[in-house]
Every structure is written in structure tokens, then in C-alpha cells.
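Of the protein chains in this complex, one is absent; all others appear in place.
For reference, chains read A and B in written order, and residue numbers begin at 1 within each chain.
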Amino acid sequence: MTETEKEYKVVIQLTGNDPAIQKATIGQVNNILKALEKVRIEVVTHSHGIELLFNNSAFKNTLEQLHGKGVTFLVCQNAMDAQNIEKGSLLPFAEIIPSAVAHLIIRQHEGWSYLRMS
Amino acid sequence: MTETEKEYKVVIQLTGNDPAIQKATIGQVNNILKALEKVRIEVVTHSHGIELLFNNSAFKNTLEQLHGKGVTFLVCQNAMDAQNIEKGSLLPFAEIIPSAVAHLIIRQHEGWSYLRMS
Partner (left out) sequence: MTETEKEYKVVIQLTGNDPAIQKATIGQVNNILKALEKVRIEVVTHSHGIELLFNNSAFKNTLEQLHGKGVTFLVCQNAMDAQNIEKGSLLPFAEIIPSAVAHLIIRQHEGWSYLRMS
């Protein structure tokens, strides 16, 4: 079994709303999907990072395609509360988690790799 | 045993002195304490991040409360030397470690999760 045949798992943390970083995040997801045959990817957004998953997101179509390939997009409830955002403002495939940071900790304890977007 | 009943451990790396990032760090610590019943948290500061723990810190009272809840605050000796900072300039509950980056490596090898503040 080669390195690319193993199943990998990764949580990608996004906190900023700079379009360049949003674009870089999508680029990294694509690079991971290209490089690793079996991989589970969760994009974990909190703070201003949740804007990536607003239903008026500039990357809406691309995100939908990535979701179709099995990529999961998560939004922090704490961040939604702090910014007064309702579920209806999110893309339909975005999933809400109680705490992004707790999720990142739990996933790493479960053996997932971690990538921090700058 | 649910996810929240397990004991988790996390090192949080802080290198900047931007008050917004200092505040976000404290917010994340609070979110972790709220989400996970049993968790050990170490805030590991180096570079300009050590300013969070100066004894004139704007967040002095909040940090003291978090320390009272078991959160550990660590300061890198290398960074103190580089910035000519003495132990007397730090909050009394701040603990000095020889090297922040070595500490972050060791903790991850021991199974701790890692979070990088932006």
C-alpha cells in the first residue's frame, strides 16, 4: 500500500474573510484531493471564516462541487451567535457545530491531521 | 462516555501582540472550557506573543481568572532573552519554559492537540 492509498483525515481551520485566503483554502482542498486517493476533509470555519459559507459566498458553486466530492464544511455556532447569523444565511450544505476550537481539538485526539490557514 | 467527557489536552500557540488576537485567544480558551468538560489548556507564548503575559497586560484580570480555572500560561525564555525581559515583568502565574517551539513539538508527541492563533 503506497502513501496515497491509505486513508487520511484532515481538519482545515479558517478564521479570516480575506477573499485571497478563501481562494487559497479552496486551492489547498483541491491539491489534497488531487494528491491523496482516500482522504476525508473538513473545512472548519469560525470567527470571520464563517463568511466563506454564507449563501451569497463568491465561491458558492465551487464549494458545492467540493461538497459533492465529499468535502465537509463546518460553521461554529459560537461565531454565528457572536455575529448574529442565522442558519438561513448559510449555504444549505454547511453544517453547524457547537464550537470550532473544541471540534479541532477532538479531531486531533481522534488522529486527524490539522492545517491552519494563515 | 461522550466526547465531552473524555480528557482532552491542547497547546495554543500565540506569537503576535495585536490586542484583537490577544482577545481572540482568550475567547477561544473560554469556548474550549465551555465545550469540553475535562480539558488541559496551555497557552504557549513566544515572539511578541509574550506581551500578553506582561504584568501590565490589559487582560490581567481575565487571565488570572482563567489561571484559577486551571489554564496554564507559558512564556518562552528565548523570546524573553531576545527582548531583554526579566521574570519580574511577567504576571506572577506565568511560567517560563526554555523554548516555546520545542515545547509545542514535545506536547504534540505526547498526544496533545495544537491550535495556532493567527
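As a convention for this text, contacts are C-beta pairs under 8 Å (C-beta built on N, C-alpha and C of every residue); 3 or more make two chains touch, one makes a residue touch a chain.
Quantities reported herein were computed from a predicted structural model and do not represent experimental measurements.
Considering the complete complex, the chain that is not shown touches A, B.
The omitted chain makes contact with just one of the residues B:47, B:62 or B:89: B:47.
The residue touching the chain not shown here, chosen from A:36, A:82 or A:96, is A:36.
Mapped onto chain B, the footprint of the missing chain covers residues 13, 15-16, 47, 78, 98-102, 104-106, 108-109, 114, 116, 118. The set of chain A residues touching the chain not shown comprises 3, 6, 8, 10, 24, 28, 31-32, 34-36, 39, 111, 113-116, 118.
Simple rule for what comes next: only the chains that are shown with their structure count from here on.
For the pair chain A and chain B, the distance between mean C-alpha positions equals 25 Å.
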